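Working notes, beginning with the structure itself.
And then chain A:
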Amino acid sequence: MSVRRLNEEQPAEFAFTPENIDWAEGQIAKYPEGRQASAIIPLLWQAQKQAGGWLPEPAIRHVADMLDMPYIRALEVATFYTMFNLSPVGEHFVQLCGTTPCWLRGADDLKDVCRKLIGEQGEITEDGKLSWLEVECLGACVNAPMVQINDDFYEDLTANSFEQILSDLRAGKEVATGPQNSRRASEPEGGLTVLKGDK
Partner candidate 1 sequence: MMRFLKMLFTWWHHQTLSTLLHTRRRGKLMGVDGQGNCYYEDKHGASINGKTRRWVLYNGDIETTRISPEWHGWMHYTVDETPDQAAYVKRDWMKPGQINMTGTKDAHKPAGMADTTGYADGYDAWTPK
Partner candidate 2 sequence: MSETENNLVKVTVDGQAVEVAPGTTIMQACEEAGAEIPRFCYHERLSVAGNCRMCLVEVENAPKPVASCAMPVAPDMVVSTTSETVKTAREGVMEFLLINHPLDCPICDQGGECDLQDQALGFGGDASRFDDNKRAVENKNMGPLVKTIMTRCIHCTRCVRFAQEVAGVPEIGAIGRGEDTEITTYLEASLDSEMSGNVIDLCPVGALTSRPYAFTARPWELRKTETIDVMDALGSNIRVDMRGREAMRIMPRNHDDVNEEWLSDKSRFVWDGLNTQRLDRPFIRQNGKLTPASWDAAFDLVESKLKGKGAATAAIAGDLVCAEGQFALKGLMDALASPHVDCRQDGAKISGPRGNYIFNASIAGIEEADALLLIGSNPRLEAPVLNARIRKRYLMGDFPIVAIGEAVDLTYKAEFIGAGADTLADLLAGKQSFADTLKNAKNPMIIVGQGALTREDGAAVLAAAIELAAKTGASFNMLHTAAARVAGLDLGLVPGEGGHDVAGIQDAAQSGTIENVIFYGADEIAGASLGDAFVVYIGSHGDRGAHRADVILPAAAYTEKQATYVNTEGRAQMTEQAATPPGEAREDWKIFRALSARLDVTLPYDNLAALRAAMYEAVPHLAQLDDVIAADAPVAPPHDGLGAEAFTYAVNDFYFTNPIARASAIMADCAKAKNEPKNRGDSSEGTGTDG
C-alpha cells in the first residue's frame, strides 16, 4: 500500500461526464477566487469514481487543468492519499483492516479467505468483480474484524460470513452491510445490559 506509483498501463484520455463537470463546478465554487486548487481532493475522488474505482493518469491531468494548477501538484496529492487507487481495482474493492484490534479478532483468517477467493493483494479476479488490499485502521475497532467494500463497512466478520459476502457480491446478490453477527451497530453482543429502562 505504501509504494504509490502510477499504473503502467493508462487509458489514452479522460474527461468528466457533463454531470460530473456540473458537480465539479459546484465544488470549485465553494472556494474563493484564486483558491480553486482547494477542490483538488473532491475532484480527484469524483474522477476515481467515474473511472471505475481508480485514478488514471489522464484524469489527474484533467483535474489539474480544471483547477488551473501544475500537473505535478495534482500528482503529489494523488500519490499521497491512500484513498486514491493508482491502479485498477475490482468492481467490489475490499479494503481489509489488518491493524491490531482486527488482527487480534481474526483478520488473518479474513486474509486467507481473500487469498482463496481472489488471489494476492492488488490482483483482480478474472471476472473483474473483486480485488482486495490490506489497509490500516478504518476506525471500526469495536466491531472487529471488519472490511470496507466500496463505500460500505462489513463488520463482526468470521471467515465463513466473509466468504459468503464475497460470493454473494460476486453473484450480484444483495448483501446486508454493517455487523454480520446480528447485533445492531456496536451494541453489546446478546443485547443491552444497561440503560434498559427508567429504573
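Candidate selection criterion: all candidates are chains of the complex that A comes from, given by their letters.
Methods note: a contact is a pair of C-beta atoms (placed from the backbone, for glycine too) under 8 Å apart; a residue touches a chain by one contact, two chains touch by 3 or more; residues count from 1.
Everything numeric here is computed off the predicted structure, so don't read it as measured data.
**Student:** Since the rest of 1 or 2 are in the complex but keep clear of chain A, which one touches it?
**Tutor:** Every other option belongs but stays apart; chain A touches 2.
**Student:** Sort out for me which residues of chain A touch candidate 2 in the complex.
**Tutor:** 2-6, 57, 70-73, 75-76, 79-80
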